[in-house]
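A protein chain is absent from this complex, but the other protein chains hold their places.
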Amino acid sequence: MAISETDTRGQAGLDAETLRALYRHMLRSRLLDERLWALNRQGRAPFWISGMGHEAVQVAFGMNLRPGYDWVAPYYRDLGLTLVLGMTPKDHLLSALARADDPNSGGRQMPAHYGCHRLNIITTGSPVGTQLLHAAGAALAARMRGEDSVAFTSMGEGGSSEGDFHEALNFAAIHKLAVVFVVENNGFAISVPWDKQMPTPDVADRAQAYGIPGVVVDGEDPMACFRVARDTIARARSGEGPVLVEAKVLRLTSHSSDDDQRRYRSAEVLEAEKLRDCLSRFRVTLEELGVLSAGDADEMRAELVLELDRATDEAEAAALPEPESALRHVLADGDGT
Amino acid sequence: MAISETDTRGQAGLDAETLRALYRHMLRSRLLDERLWALNRQGRAPFWISGMGHEAVQVAFGMNLRPGYDWVAPYYRDLGLTLVLGMTPKDHLLSALARADDPNSGGRQMPAHYGCHRLNIITTGSPVGTQLLHAAGAALAARMRGEDSVAFTSMGEGGSSEGDFHEALNFAAIHKLAVVFVVENNGFAISVPWDKQMPTPDVADRAQAYGIPGVVVDGEDPMACFRVARDTIARARSGEGPVLVEAKVLRLTSHSSDDDQRRYRSAEVLEAEKLRDCLSRFRVTLEELGVLSAGDADEMRAELVLELDRATDEAEAAALPEPESALRHVLADGDGT
Amino acid sequence: MPTKTYLEAIRDGIREEMQRDERVMILGEDVGAKGGVFGVTDGLQKEFGEWRVLDSPLAESCIVGVAIGAALNGMRPIAEIQFQDFILPAVDQIVSEAAKFRYRSNNDWNVPMVVRAPFGGGVHGALYHSQSIEAIFCHIPGLRVVVPSTPYDAKGMIVAALRDPDPVMYFEHKRAYRAVKGEVPDGEYTVPLDRAAVVREGADIAVFTYGMMVHTVLNAAERLVPDGFECEVVDLRALRPLDHDAIVASARKCGKVLIVQEANLAVSVSSEVAAIIAQDCFEHLDAPVMRLGGPEIPAMPFSPPLEQFYLVTPDKVETSLRELAAY
Partner (left out) sequence: MPTKTYLEAIRDGIREEMQRDERVMILGEDVGAKGGVFGVTDGLQKEFGEWRVLDSPLAESCIVGVAIGAALNGMRPIAEIQFQDFILPAVDQIVSEAAKFRYRSNNDWNVPMVVRAPFGGGVHGALYHSQSIEAIFCHIPGLRVVVPSTPYDAKGMIVAALRDPDPVMYFEHKRAYRAVKGEVPDGEYTVPLDRAAVVREGADIAVFTYGMMVHTVLNAAERLVPDGFECEVVDLRALRPLDHDAIVASARKCGKVLIVQEANLAVSVSSEVAAIIAQDCFEHLDAPVMRLGGPEIPAMPFSPPLEQFYLVTPDKVETSLRELAAY
């Protein structure tokens, strides 16, 4: 495809401010993610499903989208993406604690089922893969009105086995719609390894079936992710049609708080993966580049933890939904409820 | 892929007997097909959906399969295929006339919904695309038992837009199952032209998504079809995994007896296509090659028409199903009904 | 008022709403140049262009999933499914997605989409072009399910469906397309999506039905008149939510109830109507709540004697009515 994967070392055209923002967003997502795990382990949040290891690609795409103008049909690991777009740690804490003011669902859905109309983040359910068609449909509407918005949608490599994956890429490609399909390939669908999920190592190979570009990027390399995000979104926005991006990422946690990956993955592999974590490596890179100076990262962290502590307190103090409110919003209610 | 598309002119390794059989099977299918249209136009058969223009590829594959050993999950245009495998014109006439002895369905399904357990022809319903997964499942069972049977399955290019297409190719490729997927691409799904169905001109491109060979063959060239059928079936049988074959064919009729393609296709194009008809061209080729001598084709035709006339009479004389028999065979009946 | 067929009435409703509201679009197989396999969208692509009347790939989940996305982004799409039988690949998009958007987002998102599909048999359509599987959707909160039986309702309900902010399943009986004619006003009007209609008044037996069966039942009802029995015939029209009050009112009034549908009976609309009556009209009932529908077989067979055996005919309805009358 046209988008070249240039050298991933060095700043490679990204200015210091961008790089710092990239790091800060990733760190913010990670800290929130860790907090949500902690709440789960303490028995205060019944469920969590993590984005740890996926942050680089999520943040990179988030930074290149136009919040509230572009369309976003994410999946449950996209914590980092939603934060960049404008959702807040408190939003997701309200969700994890199933509070009435959870903006995703009012406590109706499990956490990590993102949605925010104001930001054009389409409400996500649990069924894997359905959202790709929604992105294609949103892009179709934009195309019909002659708008240059882009529809971003993401999923895991496991989700790419569903029929909807094929139907969405096919439709978007036929009509050259501005959809950026991102597969966050972490090598596992719960316990099922990629080679039981697909016959070739790269999901990006599937782009050839639709005559669209397929790009593989190291999802643990934030700068490479940023460039791919910038270029593919720009390409889609300019009317050249959809693109399929595959980010090779690490799933640094078990599938979810209900899973224990030590049952099906060796301790050595899990140890080794930690060393490839995008976040710690990126900090080193940025410090080497002088983008972050000695105390910067720690200062950032401290400030973000403060935000997080306040958000946690507020979320815990927030009210649970009223039981009878379960009956509301099945169809539009005449009384505005 | 490994299978080279060699020169399609000349006998190219096919002996005269094979070529004559190929022609005869095609002619037999065509004559039956014409008869079924005639019965429809006379108001004696409520529905027909034709294989005219698709015969070469159907017959080529049929001749290279092992009836009753290999597995066949066909689609409604595969009249020619079923005849080669061992079904008879009378079988299909009984079906078209909705007689009790219709071996496909006892008059329960529309004609062209093929099925015959004895021949491992899996009963087909109307929903497009579902059969591909059945072929993959049959091949899985064969693989588990260590058998070298091949599962053949076919569909139109329109059907390849369904999610099941993706799911079936993906599964078969992951497990290197012996499935030969054949797309009979006639350029239309009822009235929808191929370019509203897919973004690239060749369905065979989709093979790349699964790391399997994709072969395009001129479906109006019986010899080319034969070689592709022979080679792909042999490849699958030898354990090298699935293959996707796309035969570019002509739909020489309207979609079905309920359709009138003059509403959406120009008269000139329709006229021009007739000249490319596999059957008449093949006769000329075989006569030029000396495989058929002067009167051979006419003699064949006369003999086949005789068979057909007899079959038509027998089918018309056959009984309709008993009304109450509609209640039978929902689940296994204890009484063996 | 001009007389139109059921099919023309649907088309008129769609066309007029497309003229009034440029957000309305159609997505489906063969809806463009061919005008749909039954001709419902005939001429619309010419009038409104290729985008607004878009031939989709042969992929029902795609049709509905894309329609959902377009609805989210400001359109009012009609997702046309060629035959109700072929809606099943789209069930996940309809039930898991469209039906749950408003609820799962706590009212932040909604899906103003209409899914149209022809259903029903009696046209030699065999197992896969004759089915009546609306029951599947009638179980699902978050959906509206409607079936008009007259040209008047067909137009008024398609317009209402296109203005409704939630997903509406709009099922058309394919035998009604050309067989049923009636008066249809020119211009704009709507028919509510949640109200049954008493299409024949009577005090002896209440018959609840919908779709093409309304006409079958009306025919049979007349046959009892000479014997002094007047049936009240209720066209349910709205299958989800059902018009509970109308059902209870007619059942209480008559005390005897027959429910008629073309679909097989088990776990169907007829079951729910009977259950409502068994719970809420107990003290008013003078006879068992009777049901008449297709046999418990996978679908309507092709061969004429088998198809005929399947169909609910005026004769069969008459027999049931007489049984009830004599009770």
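Order of writing sets the labels: A, B and C. Residues in every chain begin at 1.
The criterion applied here is as follows: contacts are C-beta pairs under 8 Å (C-beta built on N, C-alpha and C of every residue); 3 or more make two chains touch, one makes a residue touch a chain.
As the structure is a prediction and not an experimental result, all values here were calculated from the model.
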Touched by the hidden chain, restricted to displayed chains: A, B, C
Absent-chain contact - pick from B:A138, B:M155 or B:A247: B:A138
Candidates B:H117, B:K274 or B:R310 - the one touching the absent chain: B:H117
Option from A:E162, A:D202 or A:E246 whose C-beta touches the chain left out: A:E162
Contact residue for the chain not shown (choose from B:T82, B:Q109, B:N186 or B:T312): B:Q109
Listed residues B:G62, B:G163, B:G214 or B:G241, member touching the removed chain: B:G163
Touching residues on chain A - with respect to the absent chain: 46-47, 98-100, 105-110, 113, 125-129, 158-159, 161-164, 189-192, 196-198, 258-259, 263-264, 320-327, 330
Hidden partner interface residues of chain B, rising order: 71, 73, 102-106, 108-109, 113, 115-117, 122-123, 125, 127, 130, 132-145, 151, 163-164, 167-168, 170-171, 174, 328-332
Sites on chain C contacted by the missing partner chain, in the whole complex: 61, 85, 88-89, 91-92, 95-96, 99-100, 103-104, 127-128, 133, 135-136, 138-142, 240-242, 264-272, 274-275, 277-280, 282-283, 285, 287-291, 296-299
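Definition applied: only the chains that are shown with their structure count from here on.
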Furthest chain, CA centroid comparison against chain B: A
Centre distance in Å when chain A and chain B are each reduced to the mean of their C-alpha atoms: 45
Distance between the centres, which are taken as Cα means, of chain C and chain B, whole angstrom: 37
Chain B residues counted as touching two or more neighbouring chains: 161-164, 196-198
Multi-chain contact residues (two or more partners), chain C: 56-57, 59, 61-62, 89
